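Worksheet: one structure, shown below.
Yeah, one chain of the complex is gone here, protein chain that is, but the others are all in their spots.
For subunit A:
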Amino acid sequence: FAPYIQVEYIAVMPRKPTSRGMLQNPPPSTFSRFARSQALIASAYRSKRKINKSKFYKKSRSNFSGNGFENHASDENSEQAESSDEDFDGVVQADFAFFDPKPSDFHGVKILLQTYLDEKQWDVSGFADLILGQTTVGTVIKVEDDEDDGVYSVVTALNLGRYKARNKFCTISLSQPAANHDHKCIEEIKEFLRKSCKEEDIMNNLRSYLGEQAQDVGLLISQRVVNLPPQLLPPMYDALFDEVSWATEDEPTEELRNSFCFKYYLLISRIYKHKSADQQKRQKSDEAIVYVKPEDEIFHKVPTFTEVSHSSASDSFNLHLSSAPGPSVSICALSSLYLMRQEMLKDYQLMGLVMAVEASKVQ
């Protein structure tokens, strides 16, 4: 079960990568909060402008797309994404905008986090609260002037060492849920990762990331609705890494500033792995791994990563340790994206994927 935007359209994406021009962000000239918010707005507008360009591009293609509906942003005032029978012609207009996380985003963010681990019960609410409590680093994507105020994507980085112990100044307030909310959600995530890892050599790395190196590790959380337009992804990740680097300079205390000097990012994600590992059994056109989130393929190729795969269905998992150097791939080079359909996936098994990526390679 994956959360999805409740409108009836299928996004048809161009096969060529989108132009890279939009991703050469000039660094902000000042490091004040104001400049940061301006830069964020500018990058959101940039993405909107580029989406307009690709709208024209897609419009010329739409004749060949068969049953494709399109979704695209426009710079007019957005209309509410209603599917009324009279006017609905398959085209949805939406202005996506980037916001700092707020406490009122709790329900939307929680829905996006439901599938973060497996189906065993854990403190998703506390985890959502943690993410919303960190306003300096983290972005939620919502639609402008949306009545429902729905959250379509959340991305943030949490320092594993900072959030490990219960905050002794935490008071129980009437507005907080009755259940006890210390940072056990982080402990539960760590326990989940430890349980998923069975190979000894990976286990040692993992233990150190979760243990003595936790102060240098950022848990990179990126959850979104299945059909979020991929044009939003590069500015979204740019915004995250920009905010991380700004936080290393702007946070009020030295402890907080250091907490954002990540050496590693830890990502928990999902992939579809082909059921037969043997190359010959697969069709030539079938990929060995299909990435649910396209940016995972890029993270996966970054050199010196540790991969731990776990199956959500059973507790079996494959572990791969690769130290083979590969090309340093910039986050903005998204390869072609395609919608996965059930029949295409019949030979694949859904598995979890955990990656530890060196921060210097992705920022």
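One rule holds for everything that comes next: contacts are C-beta pairs under 8 Å (C-beta built on N, C-alpha and C of every residue); 3 or more make two chains touch, one makes a residue touch a chain; residues count from 1.
Here is the rule we use: contacts and distances are computed from a predicted model.
Per its UniProt record, the hidden chain corresponds to "Eukaryotic translation initiation factor 6" from the list "AP complex subunit sigma", "Carbonic anhydrase", "Eukaryotic translation initiation factor 6" or "3-dehydrosphinganine reductase".
Only one of the listed residues, A:S125, A:N159, A:S222 or A:S269, touches the absent chain: A:S125. Listed by residue number, the positions of subunit A touching the unshown chain are 106-107, 110, 114, 119-122, 124-125, 172, 174-179.
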